[in-house]
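Let me begin by handing over the structure; questions about it come next.
Right, chain A next:
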Amino acid sequence: QTLRWASAGDSLTLDPHSQNHGQTHAVSHQIYNPLVYLDMDSEMQPGLAVSWDVTDDPNVWEFKLREGVTFHDGSPFTAEDVVFSFQRAQHANSDMRPLISSVTRVEAVDDHTVHIHTDGPTPLLPNNLNDLFIMSKSWSEEHNVMTPQDYSAGEENHAVRNANGTGPFQLVSRDPDVRTELVRNDDYWGKDEFPLAISRVIYTPIQSSPTRAAALLSGEIDFLQDVPVQDINRLSRANNVKMLTGPENRTIFFGMDQGRDELRTSNIQGENPFADRRVREAMNIAINREAIQQVVMRGQSVPAGMIAPSFVNGYTEALDSVPETDVNRARELLASAGYPDGFRVTLTCTNDRYTNDEAICQAVTGMLGQIGIDVRLDARANSIHFAELQQAELDFYILGWSVPPLDSHYVFDFLLETKTPDTGAWNFTGWSNEEFDALSRALPTETDLDERDRKIARAWEIVQEEIVYLPVHHQVLNWAVREDIDFTVQSQNKPMLKYLNFN
Partner candidate 1 sequence: MNQAKRPLLEVKDLTCHFDVSKPLLNRILEREPKSFLTAVDEVSFEVNKGETFALVGESGSGKSTIAKLIVDLVHPSSGKIEFDGQSLATSRGQAFKNLRRRMQMIFQDPFASLNPRWPVGELVAEPIYAFGLAKSRAEVNRTVEELLEKVGLSGRDAAKFPHEFSGGQRQRIAIARALSAQPDFLVCDEPTSALDVSVQAQILNLMKDLQDEFGLTYLFISHDMSVVKHMADRIGVLYLGALVENAAAEELFKNPKHPYTRMLLDAIPDHEMTGRKRQAIKGEIPSPIDPPSGCTFHPRCALATGECKVKRPEVVVREGTRVACWEVDRLA
Partner candidate 2 sequence: MIAMLVRRIIQAVLVMLVVAFISFSLFQFVGDPINNMVGQEATQQDRAELRERLGLNDPIPVQFMRFVGNAVQGEFGISYRMARPVSEVIAERLPATLELALVSGVLAITLGIVLGVYTALRRDGWFSHFIMSSSLIGVSLPTFLIGILLIYIFSVELQWLPSFGRGDTVPITDNWSTGLLTVSGWQSLILPAITLGLFQLTLLMRLVRAEMLEVLRTDYIKFARARGIRQRSINFHHALKNTLLPVITIAGLQLGSIIAFAIITETVFQWPGVGLLFINAIRFVDIPFMSAYLLLIALVFVVINLVVDLLYFVVDPRLRVTKSSSSR
Partner candidate 3 sequence: MSDVLLSVRDLVVEFPKRKTLLTALDGVSFDIHRGEILGVVGESGAGKSLTGAAIIGLLEQPGRIASGEIWLEDQRIDQLPYEKMRQLRGKRIAMIFQDPLTSLNPIFTIAEQLVETIRTHLPLNAKQARERAIQLLDEVGIPAAAKRVDDYPHQFSGGMRQRVVIALALAGEPELIIADEPTTALDVSVQAQIIDVLKRMCADHGAAVMLVTHDMGVIAEACDRVAVMYAGRVAEIGQVRQIVKQPQHPYTQGLMGSIPSLAHQRHRLIQIPGSMPRLDAIPTGCAFNPRCTSVGERCYKERPDLLVTNQGEVACWLFDQGGVA
């Protein structure tokens, strides 16, 4: 059975360590295996490791490896490959480096045991290994791909278009941005465990969304990952197509630069309206999240009150409760903050990154307009958006965040801690709170999990009180498959095709 699989964008490279990018990993998961992985229900499952635990030394994790596994080229999988792969992933060219930054050393205890040493206790280490794929050392040596592709320098190495993994599928051909063909690996270690019903996979990226929908309707593809939300209705009505829906590990929200003395794009001189909490609250309650859900998202989203999805440790329904939309109160708040006539600001937005991102921004533009804030909208490609965002040049911006380690610390670390070279990498709001920083920084090494949860809860309290971000919604994931396919949505948006079955 051949599966024709399509998504909006292609995998960036087949080199598994080069890029930390969702769709790239999604493809790699079919070819390579990590030690542990998240299954279709986002539960952690043994991959190339069969068991793992912290050793007596809290700084050392022990992983027992699966036996009898071979790579696609027939060579056996051993602990040496794991050691090699960690080293490779820690190379400067690797985008995976931050995920294992705490790892100091990986050691092969025997052929099927490895020890991972960290600088300090790392209770959640396995969570970071979900997408850390294991490559064959000998193959890498043979093909001179000991180091990951230097993506930003445009380097190409053998691993970019060739692959030798332990995964359920084996690469046949790869034409980037056009077509990637895989066949079933009949020597797969899990061939009795999983359905493994597909014999061949043809993977095609299709950029234009109507074309994507059309291709599915016309039966040219069997499985579509990025279903345009507006087409869901029609697709579910079509009798040869089935919709698969589930929550996605991604939350969409707006950030405001609160740290500067003066905004770059505002008419207000000498002060920063966003620095005033009343302004942020006014904006928070001006946004009609229900309307966005109903109209822009066609119901395919969950209105959000916090910036982490429900899978995340630290999430509570109370925190996530959506504030009541109240235009009048918002106006009052603005007036009391000293902006009875509102102010002007530019909202910068992507138009190709999140589901209906530009439409969401447009809608918010209108809603803020209703309380007197004159929002100019600038929608652009995500590469530009993120480049500028990372240079901290934006006053008011959209951002979506997913939390692969499923822990609040990931959110705190990137989005909320005070921006320093080591922390707050994506905190472009200029927000800084000492108490919060202290709480957040204590988390990684906190081994008492209850105490840890309490700290997380307190940290969230501060964040919600301060209204650092304006949450919009949690995305809902929609996949479409041919009628006779049996599959479920994975909230990481990484389909594990080995689970797919035909009726």
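General remarks:
Criterion: a residue touches a chain if its C-beta (ideal position, glycine included) is under 8 Å from a C-beta of that chain, and two chains touch if they have at least 3 such contacts; residues count from 1.
The set was built so that all candidates are chains of the complex that A comes from, given by their letters.
The structure displayed is predicted, hence computed values, not measured ones.
Evaluated over the candidates 1, 2 or 3, chain A touches in this complex the candidate numbered 2.
Contact residues on chain A toward candidate 2 in their complex (touch as defined above): 12, 151-156, 175-179, 204, 206-208, 210-211, 214-215, 217-220, 352, 380-381, 383-384, 387, 390-391.
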